[in-house]
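Heads up, the thing below is written out as structure tokens.
Only a single protein chain was left out; the remaining protein chains are all shown in position.
As written, the chain order gives the labels A and B, with residue 1 at the start of each chain.
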Amino acid sequence: MKLITAVIKPFKLEEVRSALTDLGLQGMTVTEVKGYGRQKGHTEIYRGAEYAVSFLPKIKIEVVVPGAQVDKALAAIQRAAKTGQIGDGKIFVSPIEHTVRIRTGESDDDAL
Amino acid sequence: MKLITAVIKPFKLEEVRSALTDLGLQGMTVTEVKGYGRQKGHTEIYRGAEYAVSFLPKIKIEVVVPGAQVDKALAAIQRAAKTGQIGDGKIFVSPIEHTVRIRTGESDDDAL
Partner (left out) sequence: MKLITAVIKPFKLEEVRSALTDLGLQGMTVTEVKGYGRQKGHTEIYRGAEYAVSFLPKIKIEVVVPGAQVDKALAAIQRAAKTGQIGDGKIFVSPIEHTVRIRTGESDDDAL
């Protein structure tokens, strides 16, 4: 299992969510965050408004997926989140060693 | 060391916290998140109110624990967070390679 963490533009959440649902992925956790990338301190256009400040609002999506679905999920997120403008975001993949579904006690791939 | 991440029903936070404290675990980080699992788009009863929307408020708990305490911590979280109804949540375990306690400079298990 892998944890895919994507930090994206907030207005792209529904598109990314729908792309993951189309792959049959059945769970997601979302957090409101703020961040900056390579243009830090510089101006980034964000939903029509201009921000000179360094931190911009972003959405962090976390999806734990079976190893076999990582590549498809990465491609789907990248496709759905991309506008071609700066600030489109980053995706990070990290290992998950164990998963539990609390209600049923199922574990690992069965828990996803 | 392992990072245990649990996404639970918000009203279960105090119960989970108390169960971890009873094990002698001395630290926790909590984030307000929203998410969905297998019933996505369907109705889930949440603290008496009915939501047809896809994202429900959840609490994400992060606890870094020594390797020797992972199993006990997982069992305690599962027991404390479980209601038996859908939406009880998920627990994920991932590796932590290094820890620093900022004030003292202690590291790894000594820093927890």
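Keep this in mind: a contact is a pair of C-beta atoms (placed from the backbone, for glycine too) under 8 Å apart; a residue touches a chain by one contact, two chains touch by 3 or more.
Given the structure is predicted, the values throughout are model-derived calculations rather than measurements.
Asker: Considering the whole complex, which of B:Gln39, B:Ser54 or B:Thr99 touches the chain not shown?
Answerer: Of the candidates B:Gln39, B:Ser54 or B:Thr99, B:Thr99 is in touch with the missing chain.
Asker: Which positions on chain A touch the chain that was left off?
Answerer: 2, 6-8, 31-38, 40, 54-55, 58, 60, 74, 77-78, 81-95
Asker: Can you name the residues of chain B that touch the chain not displayed here?
Answerer: Spelled out for chain B, the touching residues are 3, 17, 21, 26-31, 64, 94-103, 105, 111.
By our rule, only the chains that are shown with their structure count from here on.
Asker: Which integer distance in Å separates the CA centroid of chain A from that of chain B?
Answerer: Here chain A and chain B have centroids separated by 20 Å.
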